[in-house]
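The other protein chains are all here in position, but one chain of the complex has been omitted.
Here the chain labels run A and B in written order, and each chain numbers its own residues starting at 1.
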Amino acid sequence: MDFLTILQILDSALRLATPLLFACLAGLFSERAGIFDIGLEGKMLGAAFFSAATAFTTGSVWLGLLAGIAASMVLSGIHGLASITFKGNQLISGVAINFLASGLTVLIGLSWFKLGGQTPALQGNARFSGIDLPFAEALSNVPVIGPIYAEVLSGHTFLVYLALLAVPLSWYVLFRTRFGLRLRAVGENPAAVDTAGVSVVHLRYAAIAIAGVLCGLAGAYLSTGLGASFVREMTAGRGFIALAALIFAKWRPWYALYATFLFGLLEAVSNRYPSLDLGAFTLPSQFMQALPYILTVVILAGFVGKAIPPRAGGQPYVKER
Amino acid sequence: MTAMPKWADITLIPLINLILAFVISGLVILAIGEDPLEALSVMIEGALGSSYGWGYTLYYATNFIFTGLAVAVAFHASLFNIGGEGQATLGGLGVALICLLIPWPHWTVALMAASVSAAAFGAFWSIIPAYLQAKRGSHIVITTIMFNFIAAALLNYVIVNMLRPKGAMDPATAKFPEATHLPSLGDILNSFGIPFAKGTPANVTLFVALAACVLVYFLIWRTRLGYQIRAFGKSQPAAIYAGINPVRITIICMMISGGLAGMMAINNVMGEAERLILGSVEGAGFIGIAVALMGRSHPVGIVLAALLFGFLSQGGAELSLWTSVPRELVTVIQALVILFTGALDGMVRAPVERVFLALSRDKSGTVRGPAE
Partner (left out) sequence: MTAENGGQPGSAAPAIELKGISKAFGPVQANKDISIRVMPGTIHGIIGENGAGKSTLMSILYGFYKADSGEIYISGQKTTIPDSQAAIASGIGMVFQHFKLVENFTVLENVVLGAEDGAFLGPSLAKARRELTELAREYELNVDPDALIEEIGVGMQQRVEILKALYRKADILILDEPTGVLTPAEADHLFRILQGLKAQGKTIILITHKLREIMDVTDTVSVMRRGEMTATVQTSQTSPTELAELMVGRKVLLRVDKTAPNPGEKILDVTDLRVIDKKGVERLKGVSFNVRAGEILGIAGVAGNGQSELLNVLGGIQTATGAVRVNGNDIDLTGKFSDARSRRARSIAHVPEDRQREGLIMDFKAWENTAFGYDDDPEYQSGLLMDNSAIRADTEGKIGRFDVRPANGNLEAKSFSGGNQQKIVLAREIERNPDVLLVGQPTRGVDIGAIEFIHQQIVALRDQGKAILLVSVELEEILSLADRIAVIFDGHLMGERLPAETDEKELGLMMAGMTKETSNQEATA
């Protein structure tokens, strides 16, 4: 494996980590506010479809992005209605949202484009193109740092840089603002927030709305940045991997970056080497495909440090009598 | 505290939920430019209009009875098993190995052996998530989802690299031997002189599924194990106070659940395909969630809900054949049923409860009782 291959794998890892990072931060806002969100997958899928479909139809990737975010927000709204307003089971609501997105994207896609559930390939302004960072060309000859800058960091789409920016932003919002204090409080003890005269319902809806926007970005990136069309079930379990990354990250923004990059790296390696030859034996491609899920189970089993979730997570807030 | 009678809880509420799901699906059909009423009539005609249609509807229903029971048994212990898909996948492997490796003299013996094997493989696939939930507090919802993905990859490897006949292209095992072929529902009914279309996939497994319902009923409501499962599901601290071992109950309950999901394979793998094909569970594991929610985790309700989803699956297939409405409509309806019965229950329940409360107040005046 030469230096260039490593750089290419890292570059690919960053791309693949981006949707995971958006989704992971979405889960972070939602779960920090006490709302479990297994519907990340469905929201991403819905956003991926609507951004590709809109981008193709209008020819503008920006309108596509907005449509993707809107689709994800609608699904978030349903989740909020079920888990906040009607105090339903958040897990079941998430499962329902995943199926709803899975069914509706194909149903609408078939009747819209008649391409077996896909959207036509996106070209030109209908997809995000790479942005060359300043001096990438000039620095590329500087040893080590130059190629890393030019090959790994430069040349990604706008959304990749937005995802990276979202990390410090999330940290600042959560830990340095009034909104963040209240959001974290509502995930730990909603009664404390309620008796302090702040609306639990508003805060939780705000959290869910942020999650909706972030999932929308994740989905839009999948179909208009990473890929160039929508394909059936194109999220392929990424929502669940993001959820695992969230647990791995112990519900903290910076750790979320590290965790999602690790999973992105894993996917990049398995894309590059479908069956990994380790000398003595060869890891079959199926194993490489299953590896993120196996790793997630290992993480969930708590062998990599105990993660303490927000205390009020998963419980609808009912005023005590 | 609630003034709502029990019958309303088990019939009226699911019915309203179902109507809501249907109305919204109808709107979706309208939105894609088709006529919902005509779609419904195509579905009814295709699924229930002939014994041929019934043959398919009952075949699907058999799958859903197994996966619905699987989800329901876990629900009774407050465990949410989303792993039915993976457990049924593994059950398929169990059936395939039994049918391919052992020369069976007669289908009856083969069926019994395959049932045991399917259940064992399905149960095996639920042990690790159960153990991790019980011992390490890893959320079973996430672990069972992960195990679905892992099961798909595992089966892919086993079929492609080990069980695929030489030279074959499609990812499937060889055809099972003749002696393991199960009699179809048509064969059985015709032998009793009842006319029923031949060549439909419904088979003798339907009766195994119904027997499983009876057994689950007795298990949950009449045995000590069932009593302990229900107690554990209602309150874990209370269960520990009563000396019920939470680890033991979680693992046993999940194994029963996984075993039931695995047993679905005798229907789709042994009864229908007569070989193991990759991806043959086709989402039945997930439909089990809707079936269990709608059937209120009770065998009778599950049979009815399974019939409903069997109808939707067959009707949906017919629909995609004759109109431009695709099969995925069933996924949408399934999602809506899960949403309304499982998550938005309060939306429907609260107004219905208010109606009953108003009715009971009219009758007896204000009821007084202790507060706080």
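Everything below uses one rule, namely that a residue touches a chain if its C-beta (ideal position, glycine included) is under 8 Å from a C-beta of that chain, and two chains touch if they have at least 3 such contacts.
The shown structure was predicted, so the numbers you read here are calculated from the model rather than taken from an experiment.
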One chain isn't shown here. Among A:W62, A:W112, A:Y161 or A:F179, which residue touches it? A:F179
In the full complex, chain B touches the hidden chain through residues 1-3, 218, 222-224, 227-228, 230-231, 234-235, 237-238, 240-245, 357, 360-361, 366-372
Residue list for chain A contacting the dropped chain reads 175-182, 184-185, 188-189, 191-199, 311, 319-321
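The criterion applied here is as follows: only the chains that are shown with their structure count from here on.
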Quick check: in the complex, which residue numbers of chain A touch chain B? 38, 78, 81-83, 85-93, 95-100, 102-104, 106-108, 110-111, 117, 237, 240, 243-244, 247, 284, 286-287, 289-290, 293-294, 296-297, 300-302, 321
Enumerate the contact residues on chain B facing chain A in the complex. 28, 32-33, 80, 82, 128, 132, 136-139, 141-143, 145-147, 149-150, 153-154, 156-157, 160-161, 286, 289, 293, 324-326, 328-332, 334-336, 338-339, 342-347, 350, 371-372
